[in-house]
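Shown here: the complex without one of its protein chains, the others still in place.
Here is chain A:
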Amino acid sequence: MAKDHRAGSKVRGDKLPAILMANLLLEGDTVFLTDSGWTLDPSAAKIAHDAETAAAMEAEGKAAAAANVVVDPYLVPVDLTEGGHAIARHFRDAMRQKGPSIHPDMGKQAEFPPLD
């Protein structure tokens, strides 16, 4: 079977700041890396401001995938809001931070406060 790469941000150019996103293996939910493991809450995502932190986070993601905790971890370039929250720069990643646009009652947008 040909190899699909569904994961990976489509943002071109500058890749920082960034957060690390994945899916939980067991549940499937989108999760974000923090200083202490993974969170379902997009506002709690750890933000890498420099390449070194980003590389360390990426390595942590790969280790978590190898340990069968998450699937498809990848760095997501973000912009910061006035409130200091990370908003994905690409609309596809932003959809994963919020949930389906057609169902405001489902996904992250229904379970967590807005990113502002």
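Here are some notes:
Just so it is clear, a residue touches a chain if its C-beta (ideal position, glycine included) is under 8 Å from a C-beta of that chain, and two chains touch if they have at least 3 such contacts; residues count from 1.
Simple rule for what comes next: contacts and distances are computed from a predicted model.
One chain of the assembly is not displayed; among "DNA-binding protein", "Exonuclease SbcC", "Probable tRNA sulfurtransferase" or "Nitrite/sulfite reductase", its UniProt protein name is "Nitrite/sulfite reductase". For the options A:Lys15, A:Lys46 or A:His90, the residue in contact with the chain missing from this view is A:His90. Panel shows chain A; residues 1-2, 4, 6, 10-12, 23, 25-30, 65, 67-68, 71-72, 90-92, 95-96, 99-103, 106-107 of it touch the chain omitted from the view.
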